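Structure first, commentary second.
Excluded from the complex is one protein chain; the other protein chains are retained at their positions.
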Amino acid sequence: MAAIKETRAQRVFQVFNYIFLTLFGLATFYPFWYVLVASFNQGRDFTRGGVYLWPRAFTLENYGMAFDDDRIFSSLGISVARTLIGVVLGLFFTALVAYAVSVKTLPGRTAFTFFFYFTTIFGGGMIPYYMLLRDLGLTKSFWLYVLPSIYSFFNFLLMRTNFDTIPNELRESAQLDGAGDVRILFQIYVPLSTPIIATLALFIGVGHWNDWFTAAYYQTDQDLWPAATLLQRLLSEATASSTIKVGQETNIATLQSYTSQSLQMAFVMLLTMPIVVVYPFLQKYYVKGVMVGSVKG
Amino acid sequence: MNNSAAVISLEKKSKRKEIWKRIKEHKILYLFLLPCIVSLLVFSYYPMYGATLAFKDYKYNLGIMGSPWVGFKHFEDFITSPEFWTVTRNTIVISGLKIIFGFPAPIILALLLNEVKCTKFKRAVQTMSYLPNFVSWVVVVTLMTVVFTPYGGIVNDIRKSMGLEAIFFMGEKNYFYPMVVLSDIWKNAGWGSIVYLSALSGVSQELYEAAIIDGAGRLKCTWHITLPGIKGTIGIMFIFAVGGILNAGFDQILLLQQPANNEISEILDTFTLKTGLNYGRFEYATAIGLFKSVFALVLMSLTNFISQKFMEVGIW
Partner (left out) sequence: MKTASDQYNNEIATAIRDKIGVTIEFEGIMMSETEKLNLMFASGDMPDIVNAPYWGGDTGETAVIKKAEREGRLLPLEEELPKYENLKSVYDIGRVSQAYLDQDIDIFEGHRYVIPMTLGVPGDPNSYTNWCYGVFVRGDVPEALGIDPTTIKTSEDLYNFMVAARDYGFKDINGNDCLVATTFHEGWDYSGYGMNFAEKKVTSYTQLDDGTYTYDALTDAWVERNLFYWRMVNENLLDKECFKCNDNQANEKVGNGTALFASAQYSVVINATKMTGMYDANPEMRYVPVGPLNYADGSSLVQLETSGATGSGVIFFPTTCQNLDAALTWLDYVNSEEGMRLCSYGIEGVTYHFNENNQPRLNDDILERKIAGDTSVDDELREMGIGYMAQVTGDHRYTWWGEKAPGDEANKDPDLAAYEKLRPVEIVEGYPLSALVNGYENYETVSQFAFQGTTMNDYCQRAYFADTEEEARQILKDYQDYLTTQENGMFLDFLEYANEVAKTRDDVII
């Protein structure tokens, strides 16, 4: 930084900047803190209101209940598995494609890019897609989450742009040394691209972790639902129990200190925490992570 | 490729030979592309035959291919239906608002963060601002309901303690667009700024130093160095944003819909879902989907063209 004395206006700006960013940070952070507090507070006590900053009646009961529920526990397992596998496969195959297209002498690379891009705009709709997945046996399979979503145009674009910044001479000189494309990609390009790889890992990972739609509409085996789908259903189901319309049986629940809300809060936290924990390990790569770039016209 | 009439066949032949040579040279690269091409053909291109549903009268027993053709009937039905204008207008208004307010938000956030010198503070704010991206809209809307409820929600409690009347923010028509835009910024600005921050880090420091020596102020630096430095990124992101203009944020809108705001909140995607899955009119839903795709393609191509012309960047 140039050691120039800051003017008064600049100092004022700095002060306001810090204040504004602090407020923005708090605005995005506080709701999560609120959920965290609620998840550690007795549910019945929480409904009395007034719990904002710190649990009033601390309890681990909500988490205990959440873990007691087999469905929640196993759905988290599914989420972890699909995220890990999805990230590895996604990165590997995206790297292959991005590398190939970044080679400027490759005939047909523009055509391929458009071929790829076109899929982001046009689709056949849910029914033929569902029938396809069923015919491939994916609607009852874990691989439903991974196989169809390996390639994403946006991710491809990010990786390709990054590869574009690597000087072509590197590839050429490696070729003169007798290196094949596989070696060039994995021994030169990939090590030079750790930031973008870390970034994409997070993008793909977050995408998998948060995806509730695929399972909700295409997965027929509910035991294979990921946590995001389960949470979506728990939160958006209008009727708490389907027994209401079946008969008059007064289904007296035992007096509980937790409520459906406090359970949901714990579930939200269980779903948010893993990413929040993993994130700082990747953060250091981001400084130069994403370069959305372009083919110069 | 510029094949003028003057090119003689010999040259053509050698050119073709040359391309063949290049293709052979790169065969391993085509092998890299192969799984992607197969995957796209299977999962994206093959189901596209389903788009023909838009021109058919779908019968379960005849299947998609066997059902009789009805031409543009569903398109005509949609365009002449009373919902057409409301739904299209709402979609464009909501996306427009999001582009006007939501698109610059991450850029501004990135610029502001870029001015922060204390790394720890910067990291903290960044980390906090990413949090909302990690939860789905259903969680966000559930939280909003809790926070904004007129019955004991914190916002209305504050209003009441100031002697103001409680407002049903989530249901009142006048607050619908502000809530959509604000929640959109809240959820996406932090995450969106990642792209711009990294672009900013690529802007040469020497340019700044030179400018400061020339006596340029901060604002001037931002305007003449920073923004031009990241205009490529902005351009690409803008093309994507315009291409998505008809998406308008399906989950978010569906969840924020309330009886009072229905007239201004029904968008193409929510309407398609309702007609398709709920009423079983898949042909109609497909027709609307197709209408949307064509519209989006035209918009995006146009933006891409303009962007290539003026900002020298494009997607393809």
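Read from first to last, the chains carry the letters A and B; within each, the first residue is number 1.
We take it that a residue touches a chain if its C-beta (ideal position, glycine included) is under 8 Å from a C-beta of that chain, and two chains touch if they have at least 3 such contacts.
Just so it is clear, the structure is predicted and the values come from calculations on it, not from any experiment.
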Among the chains presented, those that the missing one touches: A, B
Option from B:127, B:201 or B:262 whose C-beta touches the chain left out: B:262
Touching the absent chain when the full complex is considered, from B:46, B:168, B:250 or B:295: B:168
Touching residues (missing chain, whole complex) on subunit A: 44, 47-49, 126-127, 130-131, 134, 139, 216-217, 220, 222, 233, 236-242, 244, 247-256, 259-261
Footprint left on subunit B by the chain that the document does not show: 58-63, 82, 145, 149-152, 168, 170-173, 258-260, 262-263, 274, 276-280, 282
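Please note the rule applied: only the chains that are shown with their structure count from here on.
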Residues of subunit A defined as touching subunit B within the complex: 1-2, 4, 7, 9-10, 13-14, 17-18, 20-22, 24-29, 31-32, 34-35, 49, 52, 93, 96-97, 99-101, 103, 105-107, 110, 112-117, 119-129, 131-132, 136, 147-148, 150-151, 154, 157, 180-182, 195, 199, 206, 209-210, 212, 228, 231-232, 235-236, 264, 268, 271-272, 275-276, 279-280, 283, 286-297
Touching residues on subunit B, where the partner in the complex is subunit A: 19, 22-23, 25-26, 28-30, 32-33, 35-37, 39-40, 42-51, 53, 64, 109, 112-113, 115-117, 121, 123-136, 138-139, 142-143, 147, 152, 154, 186, 190, 194-195, 197-199, 201-202, 208-209, 212-213, 217-218, 232-233, 235-237, 240, 243, 255, 276-277, 282, 285-286, 289, 293, 296-297, 300, 308-309, 312-316
